[in-house]
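Every protein chain except one is present and positioned as in the full complex.
By letter and in written order, the chains are A, B and C; residue numbering begins at 1 in each of them.
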Amino acid sequence: MKLYEFQGKRLFAKYLIPIPKGKIFYSKDDAFKMIDQDIFPIVAKAQVLVGGRGKAGGVKLIKQVSEIESALENLFGMDIKGYKVEKVLIEEGLNIEQEFYLSFMLNRNSEKITMITSSQGGTEIEILAEENPEAILKLDIDPLIGLKNHHFVKFFEKTKIKDRNLKNQFRYIIKKMYQMVIELSLNLVEINPLAIIKGNRVIALDSKIVVDDNGIPFLSDFDSFINYDDLTSEELDAKKAGLSYVQLNGNIGCIVNGAGLAMTTMDMIKYFGGEPANFLDVGGSSNPDKVINALKILKRDKNVKVILFNIFGGITRCDDIANGIKIAMEKLEISIPIVIRLTGTNEKEGVKILNSLNLDIATSMQEAVKKAVSMIGD
Amino acid sequence: MKLYEFQGKRLFAKYLIPIPKGKIFYSKDDAFKMIDQDIFPIVAKAQVLVGGRGKAGGVKLIKQVSEIESALENLFGMDIKGYKVEKVLIEEGLNIEQEFYLSFMLNRNSEKITMITSSQGGTEIEILAEENPEAILKLDIDPLIGLKNHHFVKFFEKTKIKDRNLKNQFRYIIKKMYQMVIELSLNLVEINPLAIIKGNRVIALDSKIVVDDNGIPFLSDFDSFINYDDLTSEELDAKKAGLSYVQLNGNIGCIVNGAGLAMTTMDMIKYFGGEPANFLDVGGSSNPDKVINALKILKRDKNVKVILFNIFGGITRCDDIANGIKIAMEKLEISIPIVIRLTGTNEKEGVKILNSLNLDIATSMQEAVKKAVSMIGD
Amino acid sequence: MSILLNKDTNVIIQGITGRDGGFHTKMMIEYGTKVIAGVTPGKGGIEVAGKPVFNSVSDLKKEFSVDATTIFVPPKFAADAIWEAIDEEIKLIVVITEGIPALEMLKIKNYIKGKNITIIGPNCPGLISPGEAKMGILPGNICKKGNIGVISRSGTLTYEVVYGLTTAGIGQTTVVGIGGDPIIGSRFLKLLKMFNADEETEGIVLIGEIGGNDEIIAADYIKENVKKPVIAFIAGKTAPKGKRMGHAGAIISGKNETAQAKIEYLEKAGIKVANLPQDIPGFF
Partner (left out) sequence: MSILLNKDTNVIIQGITGRDGGFHTKMMIEYGTKVIAGVTPGKGGIEVAGKPVFNSVSDLKKEFSVDATTIFVPPKFAADAIWEAIDEEIKLIVVITEGIPALEMLKIKNYIKGKNITIIGPNCPGLISPGEAKMGILPGNICKKGNIGVISRSGTLTYEVVYGLTTAGIGQTTVVGIGGDPIIGSRFLKLLKMFNADEETEGIVLIGEIGGNDEIIAADYIKENVKKPVIAFIAGKTAPKGKRMGHAGAIISGKNETAQAKIEYLEKAGIKVANLPQDIPGFF
């Protein structure tokens, strides 16, 4: 789960990592009302769960009161890579002397916690990695060992920080970020830029945090940070119903058991000339409710012209799936055509139930996909 | 470093491990003055850094005000295995329903942190281990892994604790004790007995804590717990001077560089019929001050009839040692005879210095020891 | 010969009294697996599927010798169950549970480095050596004893592929579902080495997907070391960037993690990549 900048900064504050003074606003009027006259310059930052906000014009430096209205007008409702701006963080403007990049990520490739540092902060790290890989320091930290003195030595060597007071501030922030990764099950914590400002203070000017979804149930008092603003309402409902669902732009709705098989079903639709409308994994359980909820969600997507079931029964029993379809057909009044491929555990019983519904049953995955694609062509 | 019971309990309180209400007293009068009338029964416990206090009569249950004076009279100044009682801890008396033994130790043999449990608390664990080893559960915990669910499962299986509320209390205390080992560099933390009292409360009735001497410099705000009450004043002064010194009952004082060689010197004295007065290791440095301080300390022990130097110069330079002896002879007016064995780095220069002092120089360790022993015979 | 598991392997079940644990214990026994006992803390003394249940693995080990464990414990206690199995020196640990935090697996992975312990999963269907034994939830009836080793990051997609092989008359030495999480006990490389060393295995099927770089590492190894035919399949060609596709590990975080990039890399290494699952049997 991605956190908004302002949510990440709240966590920073909890861990005593310095952040600028600021406040989050949910409407232009609120912001306008509450801004003090004598705090300029201020920075207004659109809150969206996607990178590249700066380039898209989502960050405004406001130097005097006369500029506020147009800046906020501009920000609220702005569209950044498909995300509508509904929240704006307003912060004090600061005199930046130097910018750094600092992040910790759970690295699935090296199977370590990787600390990434650069003295060229402000730029996206992927861009920096391509343009100037020499400017980046990557350190793999074994979670059984943790941060040790030599990691700090290398950090200070790379960043050329020599001042004792600055060193102490950086050392503190580095330790706290690592502690956050461990205590909050983070996949990523990034500060870019981490800045030295006037008065030799080190401060986090931005935050990017990704929490491990599997870790969230183990975190206490974390509810205030949970948000699914990057999900469509269909995706959110699917999540609540225990389904894995990702909306796409095609017109063939898919209901599959298992993530790999679901991706392969999408790929095969494309391969035979169709366009999948979604990824949907009903998982390993045989609960008919899951099938009903899945159909409900697909029904809401007006692009969906045909629904394709691809079920390979293992733990999942085919008769349970068939019963789910039967109940849904009766309750939901589904008028979209349905193609079904059903094989594995209790296949015979399942097919018998479906036959009574006059549904189109394919004997193989390929046959089912081809049928679904051909029905779109009509 | 061993902590007193009352000091260990202060640490327990810091870690929120429940302890009885109580107060430490340094004199009978103070205790008598401050005890409230309506708090009986109370328990008065002699504070000494040695086991077996109960059997020695160092713990008194006081049921009413009339018993206080004689009990305190009895405790203060009592001698327990050579330790004079100068502190008494007075605590509320509690209704004990069941007693357990629980400890964590840094186990040099298994190279793990070992948790030791028994449902037969109150007895010394060494005695229990001999009389009823079946009653003891030992779990080796890898410090890289820490406490896991199966450790608790085994604890509850052994102690037959089934009540949910009690389980939560024990689980909490177990976690906190382990945390203390890690955070405070403990060699041992023991609660015996850890008791269930009336009202289903779990509480630490005693404490035994040994801190790793090497860990102490790394602990912040630990100064209030540092005590060297188990050292003689000579041992304390030696410690301050950076010398390893242990007082014994013999009459041949030893000054040696290196712990193994020092022990071997003592052993050899005994082997040839003498009695060592002490263990004293001046360590690897060549600072003449160390020799002077060592001589000062030995001079205070009235049993010492001869002083034996055994120096094998490696890092230690023989001429530095000889110079130290020379300065000490001049300053301290030492009248006790001195036997010296001096070999290794800069041996020649050292011997030259000593020759000028008319000191007895032996060519080997054996010769030196024999000489020292023979001088006692006189 | 199969890898990791055969009919003589002494298998235990951690979480045997749970709904899934109990059901699949029965299925494993029916298939011929030598399940000797199970563990559920607090439930020691009862029986499940005719097998005794113990409070802890160490209690169980006082009475039985153990080669392998299958973990069906719910997410909250699953990592602790793995640590217990490691502590008791069980050499093969198969973790079916989905939902273990990646950080916990990261610690476990670093801890077992250099130790003679194999972890399969978590979030995996387990493994099966057809005609011998199975651990986990893979359906036995779709498999057939034979000479192809199958390694897969997926569950039902593996069934699809194995069923296709079996239907085409191509049997398997062992089928291993390595799991859909970002940090898993055994990656492609480890199992490739085992299949490569196994004399009875004459060919290998490798079923990958988007996310991570395991397929890339596998390709490098195969190119240099594997003489047996290897057929790959990569799921997720139509998956969008940055979206988690069901599996916690199935997410494209960089351009090298797309299905296309992986397919290209595998093909460059001389490995055949099937377009559709049903094409796989035709390659052998």
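Here is the rule we go by: a contact is a pair of C-beta atoms (placed from the backbone, for glycine too) under 8 Å apart; a residue touches a chain by one contact, two chains touch by 3 or more.
Small disclaimer: the values here were computed from a predicted structure and weren't measured.
The chain that is not displayed touches the following shown chains in the complete assembly: A, B, C. Screening B:13, B:61, B:144 or B:332 against the full complex identifies B:144 as the residue touching the chain left out. Touch with the chain that is not drawn comes from one residue among B:103, B:118 or B:187, which is B:187. Residue-wise, the contact with the chain that is not shown comes from B:257, picked out of B:7, B:192 or B:257. Residue-level contact of chain B with the missing chain is found at 106, 108-109, 111-113, 126, 142-144, 181-182, 185, 187, 212-215, 217-218, 244, 246, 248, 256-264, 266-271, 276, 279, 281, 284, 312-315, 343-345, 364-366. Seen across the whole complex, the unshown chain contacts chain A at 142, 144-145, 148-150, 153-154, 157.
In the full complex, the hidden chain is touched by chain C at residues 113-115.
Note that in this section only the chains that are shown with their structure count from here on.
Set against one another, A-C and B-C show the most C-beta pairs in contact at A-C.
Averaging Cα atoms per chain gives one point for each, and the point farthest from that of chain A is the centre of B.
The distance from the centre of chain A to the centre of chain B, each centre being the mean of the chain's C-alpha atoms, comes to 57 Å. In this assembly, the C-alpha centroid of chain A lies 27 Å from the C-alpha centroid of chain C.
Residues of chain A in contact with at least two other chains: 144. Counting only residues that touch two or more partner chains, chain C has 111.
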